[in-house]
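Note that this complex is displayed minus one protein chain, with the remaining chains in position.
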Amino acid sequence: MEVSDFFEASMNFISNHEKRDHMLGQVLVNGVLQGGFYACIGVSFSIVFGIMRIINLAQGTQIILGAYVTFTISHLIGLDPFLTLPISIVSLFFLGYMIQKYVINLVAKGGLIITSLLTFGLNLVLINIALLIWKADFKATNPWYMGMSFEVAGATIPYVRLIIFVIAILLTVFLEFFFRKTETGNSIRATSLNPKAAQLMGIDIGKTYSLTFAISSALGGAMGTLFILAKPVSPFTGGDFLIILFSVAILGGLGSIEGALLSGIILGMIEAFSVMLLGIEYQKIALNLIYLSILIFLPKGLMGKRFYG
Amino acid sequence: MFILEGKRVTKNFEGLTAVSEVDFEIREGEIFGLIGPNGSGKTTLLNLISGIFPLTDGEIHFLGQRLNDLKPHQITHLGIGRTFQIVRAFEGMTVKENALVGSLFGTKKEKHISKAMKEVEEVLDFVGLGAKRDYKISEITIADRKRLELARALVMNPKLLLLDEVMAALNPREIEDLMEMILTVNSKGITILVIEHVMKAVMGISQRIMVLHYGKRIALGSPKEISENEEVIKCYLGERFVRKERTFLERG
Partner (left out) sequence: MVSWGGKRWWWIGGGICLFLLLLPIILRGYWIRLLTNMFMFAVLAESVNIIAGYCGYLALGNMFFFGLGAYTVAVLMTKFAFSFFPALLIAGLGASLFSVIVGLPVLRLKGQYFLMGTVGLLELLREITTNLSLTGGGQGITLPIFPGGAAAANYFFYYFMFGLMVISVACTFYISNSYLGYAFRAIKFDEDAASVMGINPAPYKTAAWAISAFFTSLAGAGYAYWMSYIDPGEVYQIMPSVKMYLMMVLGGAGTVLGPIAGAFFIEFISELVWSKFLELHLLILGLVLVFVVIFTPRGFIDLFQRGLTPSKLLSGIKASRI
């Protein structure tokens, strides 16, 4: 598709009122539903980035692992994928805790390139493990309610997408509650603001970090479960999430959960609109350009604030 | 002739006013002291002068040149050198390499490493680090680090030298050495602005002293005037100190 085609398409679109209004509603709905998912995976990345200043390049693959857990169990026991949520959450929590405690904590203070290379290395290991166990072809779950949807004001809402959205939002809100109202959550926040002071107050930084990473991993796992309800996965699918994770984390402001929530939805909507205007082939380019614009123009995020600071 | 002038210098940080409407003039060739309790805005003022923070309001002029919109390296090239309160040495380099950076890129922009190195070694000898010039930063004491900060600033041949608590964490002997160094530097015509908490030192070497409190200037005058200023005493010095220091000053 050439650049001139894009102009033509958008001109056509803008001038065709009826079609536009109908599509606008649908696009909005798609955007918001997708945005909820983006928000939640963004939160999982943002927590680690904000609290430990670590760029977890393995986050995408952790999400996919959650999807694989769901796939395996639902195929093995015939359990409905939604019901595998607790299992993927717990297993990824455990995995994340172990990884942080025994590997990442060894170099957590080592600086940006060290931690980034480390998470990338972990990413490779996880991908290879997935390759060995589940092979390279795409795996999917096909729940009986897959294609079902309902209509609201001319827009089609697939049930699956709606439930994914609701669960994602619930998890995000729950996490926000956890960080603000519980003692553990508060000690995690304290650690991120001032590790030395936190240590002096008796907080065990190592454990805090392990817990944080475990939560991020568990959240990712949950989102993987939800993801495979809608789309198939392969060991390499994790890489597709990277730009979205970056975007939501930065736009939302380092470690800010409500920020990530808002940005996720905004991102979802922007993506939906650009797909509508430009066509699906340009989706990735659009996402990348949006991401770079965020990075350059809004590095402090929408709120312009630092994490709880 | 005023080498540095500040008019209504103000700095706000998202709701916190660190420096508020401070006026000051520093005469060429003098040693000017800057004192005040912690958090009174002294280091912020220094950061405003050296261009690390932009001013929220007011103006600063150096030899007639407006500093407000200049970047730190430009201000350095005009002839202002400074040390940092928390020593910011380049960790991966040796002592002499650290000083070399100042010499290569400071005022004179001497690009020949070997020529610059000679000057660097002289300055290092002057501050007493000659023997340790090949040591890594991690291997020297805190007193040495302070001296390195001073050396790095000196090597740039500044006309105005800003010293930020160079004497903190030093023992009395080291403080005396440093005081002597500062006086020697000053005798060569370099104007010096000293931030200090070590009262004996700053009272002893400064011609005039400015006192900041919560970002505002509350006094400016000779050490004697400052020690007699009631507000200063109330906020900062404490009665007993003043009685002690008056006798010290009167003895000269």
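Should a chain be cited, it is by its letter among A and B, assigned in written order, with residues numbered from 1 in that chain.
Convention: a residue touches a chain if its C-beta (ideal position, glycine included) is under 8 Å from a C-beta of that chain, and two chains touch if they have at least 3 such contacts.
Computed from a predicted structure; not experimentally measured.
Visitor: Relative to the complete complex, which of the depicted chains are touched by the chain excluded from display?
Guide: A, B
Visitor: Which residue among A:83, A:124 or A:152 touches the omitted chain?
Guide: A:124
Visitor: For the chain not shown, which residue from B:35, B:100, B:150 or B:226 touches it across the whole complex?
Guide: Result: among the candidates, B:100 touches the missing chain.
Visitor: Using the touch definition from the top, which of A:107, A:140 or A:173 touches the missing chain?
Guide: A:107
Visitor: Where does chain A touch the missing chain, residue by residue?
Guide: 1-2, 49, 53, 55, 103, 105-114, 116-118, 120-129, 131-132, 205-206, 209, 239, 242-243, 246, 250, 281-282, 284-285, 288-289, 291-292, 295-296, 299
Visitor: At which residues does chain B meet the chain that is not included here?
Guide: 50, 52, 71-74, 76-77, 82, 84, 88-93, 97, 100-102, 104-107, 109, 111, 113, 152, 156
Operating definition for what follows: only the chains that are shown with their structure count from here on.
Visitor: Which whole number of Å gives the spacing of the CA centres of chain A and chain B?
Guide: Chain centroid spacing, chain A to chain B, equals 49 Å.
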